[in-house]
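A single protein chain has been omitted from the complex, and every remaining protein chain is retained in its original position.
Showing chain A:
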Amino acid sequence: MARPAHRRPGQSRKAQYSLFAAYVIAVTGALAGLLLAVLSVADPVGFAQLRIASQELAAPVARVTRSVTGSISGIDDNVSAYVKAGTQNRRLRKELTEARRKLVATSALQEENRQLKALLKLQETDRAALAHGYLLTSTSTSSRRIALLSIGRNLGVAPSQPVRGADGLIGRVLTAGPSVSQVLLLTDVDNVVPVRRARDGLPAISSGRGNGNLDVRTLNIANNPFKPGDILVTSGTGGLYPPNIPVAIVVSRQDDGALARPLADPAKVDAVAVLRPYTPDNIEAQAVPATPPSEAP
């Protein structure tokens, strides 16, 4: 049982004034904090710069905890690999023979493809990523979905660059610190991504729900054409995310659109790539083929 607080200052003027002053400071500070919060909602990028120091502080610890848990969680995989060795060996041999057969067929196709491309003088667009890193940790107590990326300005990361994993889109860079940067994940409520259906190019907009799923809405309200299993890729509209990055798979239909699950799970993805934003000058720079290979080391 908590002891009753002696809040009554009694006859002492000094005690009365100091108690009053404490309340004045508290109320003024609370109002100032609310104003600051409203401003930082309006301008998330500017105020996120303030957070860089705390991230730089947290990142080394997160790197250590990540490597420790990584080695721990790898143990069960190693054990199960020994247990399953026999059946796996048989299965892999069967797959290998099948793969060889396919490889022959594919190499023929590849050659044909190369010739056709040379004929059309098509350029492979430069999809080379700016930098590669891995996701260290994320804000797991607040309703914002922000992850910490292990690289920052030291490797050329800058705000509003798209981030993708091997399976699909992860999000975009919010702020870049000296050695770590913040990534606004695809599933954040404020992250809106223009997408299209991979099958027929139907344009739509995906926005996060904050709980790991995405809301997908078509630009055309009249009908709801989505079916479970539809794959959504980025459309390149809006000039931030490059086109044709896999985004999500539709899970179920809803009244106004569909519920989708991201294809790349940030919790499981190992390495991520930071890409150039899809802005006109970057597109033109990529279209020019004669870029010297010896850039900055």
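By definition in this document, a residue touches a chain if its C-beta (ideal position, glycine included) is under 8 Å from a C-beta of that chain, and two chains touch if they have at least 3 such contacts; residues count from 1.
Here is the rule we use: contacts and distances are computed from a predicted model.
Per its UniProt record, the hidden chain corresponds to "Rod shape-determining protein MreD" from the list "Oligopeptide transport ATP-binding protein OppD", "MacB-like protein", "Rod shape-determining protein MreD" or "Alpha-D-ribose 1-methylphosphonate 5-phosphate C-P lyase". Note on the undisplayed chain: of the listed residues A:Q11, A:T97, A:S143 or A:N223, the one touching it is A:S143.
Remark: the residues of chain A touching the chain excluded from display are 1-2, 4-7, 22-23, 25-27, 29-41, 44, 47, 50-51, 53-55, 57-58, 61-62, 65-66, 69-70, 135-148, 185, 187, 189-190, 209-212, 265-267.
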